[in-house]
Structure formats: structure tokens, C-alpha cells
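The structure follows.
Heads up, one of the protein chains got dropped from this complex, but the rest are sitting where they should.
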Amino acid sequence: MSVLLEISDIKVHFPVGKTGFFGRPAGYVRAVDGVSFTIEAGETLGLVGESGSGKTTLGRAILRAIEPTSGTIRFHKDGQDIDVTSLNNKQLRAMWRDMQMIFQDPYSSLNPRMTVRDVIGEPLLANKVAKGEELKQRVKQIATQCGLDVEHLSRYPHAFSGGQRQRIAIARALILHPEFIVCDEAVSALDVSIQAQILNLLKELQIDLSLTFLFIAHDLAAVAYVCDRVEVMYLGTIVEIAPTEGLYYTPRHPYTEALMSAIPEADPTKEMTPYLLTGERPSPANPPDGCRFNTRCRYATDLCRTDVPLLTPIASNHFVACHHAEILSLQGAMDHEEVALI
Amino acid sequence: MTSPDTTIPTTKEQRNKRRPEMASQWQLMWWKFKKHYLAMVGVIALSVLVFLAVFAGIISPDVPKARNNAYLSGPPMGIHFLDAQGDFHLRPFVYARTTKRDPVTLRKIAVVDTDTHWPIEFFVRGGSYKFWGLFKTDIHLFGASGGFIHLFGTDSLGRDVFARTLYATRVSLSIGLVGVTLAFVIGAMMGGIAGYFGGVADNVIMRLIEFIRSIPTLPLWLALSAALPRDWSSFQVYLAITLILALVGWTHLARTVRSKLLALREEDFTLAAKLSGCSNSRIILRHLLPSFMSYMIVDVTIAFPEILLAETSLSFLGLGLREPVESWGVLLFAAQNVRTLAHTPWLLIPGLFVVIAVLAFNFIGDGARDAADPYSK
Partner (left out) sequence: MNDDTILEVKDLHIKLKSDGVEFPIVEGVSFELKAGKVLALVGESGCGKSVTSASILRLLPRELDITSGQIQFRPPGSDKVVNIVDLPKEGKGIRHVRGNQIAMIFQEPMSSFSPLHTIGNQVSEVVRLHLKVSKKEARARTVKMLDKVGISDPDRAFDQYPYEFSGGMRQRAMIAKALSCNPSVLIADEPTTALDVTIQAQVLDLMRELRREMGMAIVFITHDLGVVAQIADDVAIMYMGRIVEQGPVREIFANPRHPYTVNLLRAVPRLGNLRDRQKLTPIQGSVPSLFDRPTGCTFHPRCSAYIKGTCEASVPPMVNISEHHSVRCFSPEATAPVATASEVAT
């Protein structure tokens, strides 16, 4: 596998508490604070974390839908090495033909005043790729691929259910045949039975169109189902990246452990024993010194309160940012095969 | 899989008739608007006014400048079907008027002569005018054969108030229309810049709006219109007045546009449009404009009567349009003193038109506001 995206030391800081006409901001919310990782071509990388952890901001910053404060993003396409962070507006628009996004809320992501055909065909028009009859044909083709009824393309979004709307949004994202797609909570607004439809659709499309996904979600079970690797974010930093099984069954970071233990398994025979986090999550405007998780971590030592742990490899493909990762033995999610072996 | 028929067939029928899934925002809005009873009344009233204004030339029995020396300050003349003897006439008529001198004041006064009928005829010839400025004609919709007809009476110079009111309707509504259009364009641009780009541009434009709005409007108009050269032609004055009204009136629209844009800018579909490769202007024109168009229409219907009233007040004060142009304000200018009001109250009829127009617009604005967001439940 080759690397598709290289994200290094991305920071996104938002000014807060602006005072006066030309006033200086009183401080910065460090929504994303120095994040580095790579995304392989053809994989699905999961990005999990609680609300306010900065995962949505990170997803948007990679596309430069939000301008990163600093850091670089390199995109490798057909042997080219593009520095996304240095592109001008025009180049960026061209870039977005290869990088797209699917949003959480299929109600606010579709303009209610445009027909479905116009919504899906807009990227073709805006980039002057196709128009007229050709546009209609291409819209039809991608709509069929996304499981939409082509008879309904002249309708307006308000005539569709949440799941169908998300299919429309997916069709719009895919019509220019992008390489990379950020799925920002793409299934969390949907009903359970519909979620499975959309998850399966994304998996099929990935194989058919050789797509690469960054799958942002807070639903850990859904992430486990679609992702090859998963990264965990806490207060603007990445605390752990690992292949899905490794991360879920053998987490190496105490925060990941807490997340995994909190997943309610849909099996009444197994009572969950969550490792309950104490205290409140600190504000990203004023993160604690040292390891950001130290205020709530049950393994924290003095070292954790002063020194920032770096994301370092601990096993093959398994990276963790914890001073004590080597010595801690943490509990993961229930592994049925292991349960079976015991 | 098709589902079998539903348990409630009535809705199915409604659905087939309406097809809401195929309906554009304008159709949805129209369906919602139609339910608003007062707004529909407003629409009808306004349509009548517009019709009268557009066909003022042909509807009025004579040109507005024509003086009837035989009927100075004459009261409105009623149309009758029954004569004094109680006989029914298929062709409506007006009673003839004869002139006598008042033995005391020696002023000429008109006396109703119930013995003589002036039957009303249609498509009669009268004073010549240019139909929509295109061709000259002297055809009028109706007239009284053998005499004259003044439905709303005459002023002290013997001019027909009915004809003058219709022509004034044309001028006043067009001033409103041109003024609102100008205000709309300025407001949309300024609000668009402030809302979409934000930052310094937003700051500057918003402070400018606050400044303009903090000036008391009446003295501002007065100052501006007093600055107009006296020797300008009435057409020049007309243009200048609309411009003045628009320059003051755009602020409200700009604010609406800005606040709507600020909200829409945060919508996911705007980001989606950006990621689709749309340029800024394309995002505004194709994706955002249709969304706040409906809100702007609401604001326009509210701004319209404001401009209408502004023109009327200016002209009433003698600072707006002047004779020989007819506008509602100009006509009301003649009804300024108490004596005129006492002797010739019919000169206030144009005021009734102002009230009807303003109310109609407010009703429509009300209905439009309710219908402006057809997607909310």
C-alpha cells in the first residue's frame, strides 16, 4: 500500500473572546493541536473521540474547508506530491475534485431549493466537466450506483427520508470520482436499520471505486465495522493509532481503555463494567500541562503532569502517546474468539 | 416494492393533485401563502390598483390636465340607473349639471338638473393622450354623452379628481417600485458583501448602516430634496426623489441579507457547494440567493409602503414631486388647508388610495413572512 495523505503537525486554533472593534482575541481554543499521521491509499481510517475532541475540525482542516493554523498536508496522487496547505484558491478548487466530504446531517447538507439532479450534478457544472445530456447521464449513473431511484431525480430533497438523503449526499461527493472522502459522522443521524444500509453502501463503493475514507464517528461499533485502522483523539491530540482489532481488543492508552469499556454491547448476557472517568473534560482553550488526559487518568503519575508524551510506536503499526504504555496492561472490548478460547 | 393503498385515501388524492415532492420552493410558498386570508385580500386590492394605474389613460374619462370651467370644485357625480321618477334605465346615466351664480358670493356654482340625463357611453372620444407613451389615441373607456362625468368630483381648477388619482396611482406606485428596486439592489449588494466576507467589510458596512439609520429620516429627506435645483424638470425631480428614498431605504434590506447570509454560510450545504468547486459568486448566486430570496421578498413588501409613504409625505410638504406631475402626495398637497377640506372633502380621496395600498402591502408582507420558509414545520 502506498501513502495517500501525509498530515504533519496540523494545528487549528480558533480565537475566542474578541474585544472591541479591532480587538485582539483573549485566547485561543486549540481545537486541533499538533496532529500527525498518514492515510494509506484504499484504507478506511477511523477517527474517534468525544464531542469537542476536535475530530470534526481535523477532518475539515485536512480538506482545507477550515484553514489550518499551521502544519502541512501532502497529497500523493498518480506519483505527484501536492502540498495541499500551499495551494491557492483556484488550485484548491481543482484539488477538491479528488477530496470530498459526506456530512452528518443529511437535512442541512442538501440545499432544499435544488432538485436532486441539480444537487448531484453541481460539481460537474461548477468544474465545467459536463453539462446538458452528458450531465444527466452521469448523474443517473452515480445515482443508480448509490441506490437511488432515477425516476425521482427531479424531486426536491424534502421528499426523501434521511437514509435516501444521505445517499444523495454520497452521490454528490462521488460524481467527480474523488480519491479520498472524509465521512463526518455520516451515519450517526440515521436510524439503526438505515445505518447498516449506508455502512454497507460505503463499503461497496470503496471496493468498486477504490476510495480512501477518513471515517469520523463517535459510534465505536460502527467504526469497528468499517475501519481498517482507528485513531483516537482527546482534546485536540491523537492519543493512539492502531489497526482496528489491536485498538479495540488490546488498547494501550488509558483513554482508549475507558472508551472501549463504555461501549454498551448489544448482548444482555454480558453486563458492562465501564471504567468510569472521573472529573470533567478540561476546556480546549486551557488544556492541562503534560499529558492532556492526566486529570482524568487513573494511572497518572507526576511525570504525566509535566511532560507531554509523544506518539511512539509500541507494536507494529500501533502508536500510542502515553508515558506508561510499556508497563500498563489495559482492558479492551470483549473479544468473542478469545472468550471462546478460554 | 409498492405498498398497497393507504388507510386514508383522502390524503392520497390530495397528494396526487399537489405532488409536493416535485414542488419547488415557490410552489410550496404559494400553497402556504394562499392559506393566508388577509394576504389574499391584499393581493386582490393591489392587483386592482396596479390595473387602474397601468390603464389609467384609457379608464379615466378625460386627461388629468383638462379643465372643466363649467364644474369648478364640483362634488362627485353619482351614476344612476333609476331616475327621479323611479323609472329604470338600462343604460346608466348621470344627472346634468347647470351653472348658476350664487346670488350672495357671486361665485359660479353647479346645480344638479334631475330632468336632464347624460347617459354613460363606452369607448368615447375625449382628450388625446399617449397610450403607454407609444401611440396617440383619444379613446376613453367611458364618458357621458352630452356633458361630462366626474366620479370623484373636480378641484378648484375644474380638473377631474378621478383621472388625476389614477394617474397619481401610476406615478406613486412606480416611484415605490423603482425606489424599492434600487434599495433592493444596493441592500442586496451591501448585505451580501457584509454577510459573505465578514471581517472588516462587515464592520464598515454595519457601522455605515447604523449611522444612516441614526439620522432622523424626515429632516434628512427634507435636506436632500431641498438641495434639488428648482429649475429641474419634473422628470429629473422624479428620478432624484426615487434615488433619495432608495438611498435611505436600503439599510433594512442589507441587514436582512446579511443576517440570512451569516446563518446560511454555516449550513453544511454551503460548505458542500464550496467543496463542489463553486466559486464565491457561484455559491452566492446559485446556492444562497434562492434561499434568502423569499426573505427579501418579505422585506420588500414591507419596504414598499415605507417608500410610498415617504414620497407622499415629501410631496405633501411641497418638497417632493410638484405640479404638473400627479402623485398621491401632490394631490393631497392641494387638500392642505381646513377650508378646502370643509368645502371640497373629495380632494382627500387620493388619501384613501394611500391607505388601501399601504394596508394591502402590509397584509401581503404578513402572508409572505409566514410562507417565507416552506421547509419549517
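By written order: A and B. Residues from 1 in each chain.
Assume contacts are C-beta pairs under 8 Å (C-beta built on N, C-alpha and C of every residue); 3 or more make two chains touch, one makes a residue touch a chain.
Since the model is a prediction, treat every value here as computed from it, not as a measurement.
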Looking at A:V3, A:V16 or A:M272, which residue reaches the missing chain?
A:M272
Which of A:Y28, A:Y107, A:F180 or A:Y225 touches the chain that is not shown?
A:Y225
Touch with the omitted chain, as defined above, among A:E6, A:E50, A:D98 or A:D118:
A:E50
In the whole complex, what residues of chain A lie against the chain that is missing from view?
50-51, 161-164, 191-197, 199-200, 203, 218, 220-222, 224-225, 244-245, 248-249, 258-259, 261-272, 274, 276-277, 279-281, 333-337, 339-340
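We adopt the following convention: only the chains that are shown with their structure count from here on.
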Per the C-alpha centroid definition, the whole-Å distance linking chain A and chain B comes out as 55
In the complex, chain B residues that touch chain A:
20-25, 203, 267-269, 271-279, 282, 287, 290-291, 375
Taking the complex as given, what residues does chain A use to touch chain B?
21, 60, 63, 65, 93-94, 96-97, 99-101, 103-105, 108-114, 122-123, 126-127, 152, 154-156, 158-159, 169, 172
